[in-house]
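Would you mind keeping the following structure in view while I ask a few things?
The complex appears here without one of its protein chains, the remainder shown in place.
On to chain A.
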Amino acid sequence: MSTTALASRADVEEFGRELDRIRDEITASLGDRDAAYIRGVIAAQRKLELGGRALLFASWLPPAWAAGTAALAAAKILENMEIGHNVLHGQWDWMRDPKIHSTTWEWDTASPADQWKHSHNFIHHTWTNVLGKDRDIGYSLLRVSPEQRWHPVYLLQPIYNLLLALTFEYGIALYDLEVERIPSGDKSVAEALTQLRAIAGKVRRQIVKDYLAFPLLAGPAFLPVLAGNLTANLTRNLWAHTIIFCGHFPEGAEVFTEDQLAGETRGEWYVRQLLGSCNIDGSRLLHLMSGNLSHQIEHHLFPDLPSNRYAEIASRVRALCERFELPYNSGTLARQTSSVYKRILRLALPGTGRHRPESAAPPAPDLHAVG
């Protein structure tokens, strides 16, 4: 992607104003239909979970085990992605329903909601793809961008990435702890310990529920229920890892430097969100099960607009990108996933992975220099 694509500074600001217009129109049109959507998804998710757990009580029958586990996995995916992630972004705060509000929601995963909101909503969404600021670039473990300096530990990243995928909910919980801020004094040990206690408490409740209480209730079906719950959690972890890694790590996603942030305008902020995010093409089911993070671009432009509107926003954003000759990174799940894994494999080794000498690698577009 070349910086010449950003024709002029005036265009960047006009692009921003167009996006603000979309935002205003969507905000003004929110109503009963949207409220019914999220309430419907929440009710469906709870019924799916109840149904799945009920089926698992008969899990000595293999079809009941398979159906119960599938229903529970689907419920957990919906709960984390379309409901939890989006409610915690404040997407449904406009309804003023205290039960579907970013300040009261707690989700079915290891990460306490308030810690996640800090590391995700604030840090990641404010500093999207800024090297050294956005901790989501590689989650402090992986080299996913050639701009990250290589280290021999990355040779093992294909292996530990798979381990991370399997234990994703715990990985995210510990990642939200931000222990790397302690040595600099940016964060106190006491604060970290308080957070760790909150994580431990939440993890304990989650483990007791899935791996002790429900299996015990099932009596003779203890082991199949335990296996069903474990499988559902693993499935959810693998799926969440896949969708989330497709958001910013496929080929073409841009990384920015801290000096590009100085004096960043609203238009430039929008362009950075656009260039740093990648979409997944697919069916309505894929959008639902990915929590509409398949519309990662729209989510990053408008993180607090309701997810059920991202599909209609996407067609308008695509049209704007064509008009302003800006790239719009979108591809099928297979394409984006294979692109991510190619990167993880290639960047485990030293070098940029780009077919040009390292010295000639272009800097990320300097949005102030364009025009």
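Keep this in mind: a residue touches a chain if its C-beta (ideal position, glycine included) is under 8 Å from a C-beta of that chain, and two chains touch if they have at least 3 such contacts; residues count from 1.
Heads up, the rule we're going with is that contacts and distances are computed from a predicted model.
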item: Complex member absent from the view - protein name from UniProt, among "ABC transporter permease", "Sodium:solute symporter", "Putative membrane protein YhdT" or "Ferredoxin-NADP reductase"; value: "Ferredoxin-NADP reductase"
item: Residue among A:G171, A:G228, A:G276 or A:P303 that touches the chain left out of view; value: A:P303
item: Hidden-chain contact residue, picked from the options A:S59, A:S102 or A:Q260; value: A:S102
item: Residue touching the undisplayed chain, where the options are A:F57, A:W94 or A:Y341; value: A:W94
item: Sites on chain A contacted by the missing partner chain, in the whole complex; value: 20, 23-24, 27, 30-36, 43, 46-47, 50, 89-90, 93-99, 101-103, 106-108, 117-118, 121-122, 125-126, 202, 205-206, 208-209, 213-214, 217, 269, 303-304
